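As you look at this complex, bear in mind that one protein chain is not there, while each of the others sits in place.
Presenting chain A:
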Amino acid sequence: MFTASMNFDLGDDINALRDMTHRWAQDRIKPIAAEIDKSNAFPNELWKEMGDLGLLGITVPEEFGGADMGYLAHVIAIEEVARASASVSLSYGAHSNLCVNQLKLNGSPEQKAKYLPGLVSGDHIGALAMSEAGAGSDVVSMKLRAEKKNDRYVLNGTKFWITNGPDADTLIVYAKTDPDAGSRGITAFIIEKTMAGFSTSPHFDKLGMRGSNTAELIFEDVEVPFENVLGEEGRGVAVLMSGLDYERVTLSGIGTGIMAACLDEVMPYLAERKQFGQPIGNFQLMQGKIADMYTALNSSRAYVYEVAKACDRGEVTRQDAAACVLYASEEAMKVAHQAVQAMGGTGFMNETPVSRIFRDAKLMEIGAGTSEIRRMLVGRELMAKMV
């Protein structure tokens, strides 16, 4: 374990939250992280534990069972979960931010009262479905159709790459209510797993983030009552956009958690592994590696934490939300790459955590928006202020 990092002065509450999450994740998740990866199955008992610890509703008001804290708190929690297992943290983020926080931001009082308590306690699992096989970065081109028939909507089509898809009880799903209206023809729905005609594929076999269950969602004449529209009809893109900045910032914590995990593995190895009669950490090339890894971790933390604080003040900008996740994700991939390199042949073995972390880190540059889309967003936002 690597503990020699500077104190970011985040306050007593956040420090206590980090301590608690760190201990729990190191005790309960880290020992099974390799098995989660190998079996490609999420340990569902963790949901209830996370619920009991109050991790599932960090940004939710107390009246719905939440902790009523902010995005900085959420970033710290997801970082410490990711430090133990990135795949668990991805499922955790899909539940607690993508689903729960979207309900908090956009749900009616009735919808919040109906869905949030079960999600916050961990009795229900949440997901959010945006992407389709033919609509990834170009999300507005989605094809899932929602037709109004009498007193309800009828959904037909599919969603793809949906985190927690096979397990989720409550899903936020975007569909086209008016295929000719472009971005104004999309509506957000709250879907329950038990609705007739809803099914999921078996979970996918992925390069990394294994055990964070991902699947295709299949809608065959799924009837959804009007009261399950999240926001307003035709305003789905507004719902989607309302959460994206917060999603980017929260998921940045997975990147910092991956980097922290790399140092946790590499530092003791450099002290213990001997070549040429001395610990390899004595060699300057190795010291250069850890210097770069440490710099990447703490510069990412500094940026991510500041953007999260801006979220809590209600001052976040789209370019900073996109830039912090772009940076933390690409640095995480680089650091994971160097972690494998630092550990040489040992790092290349599947039983060492860094090889798993290396595969997991790749998702950070692809999922929840590719690096290309994030760069495009930052550049476009910056130029928009000049013309």
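Note that contacts are C-beta pairs under 8 Å (C-beta built on N, C-alpha and C of every residue); 3 or more make two chains touch, one makes a residue touch a chain; residues count from 1.
Please note the rule applied: contacts and distances are computed from a predicted model.
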Original post:
Which of the following names does UniProt give to the chain that is not shown: "NADH-quinone oxidoreductase subunit NuoF", "Electron transfer flavoprotein subunit beta", "(2Fe-2S)-binding protein" or "Recombination protein RecR"?
Top reply: "Electron transfer flavoprotein subunit beta"
Original post:
Thinking of the whole complex, not just what is shown, which of A:13, A:178 or A:192 touches the missing chain?
Top reply: A:13
**OP:** Give the residue, chosen from A:29, A:67 or A:280, that touches the chain omitted from the document.
**Re:** A:67
Subject >> Selected from A:10, A:29 or A:55 as touching the chain missing from the view >> reply: A:55
Original post:
Which parts of chain A are in contact with the chain that was left out?
Top reply: 1, 3, 7, 12-13, 15-17, 19-20, 23-24, 52-55, 58, 62, 67-69
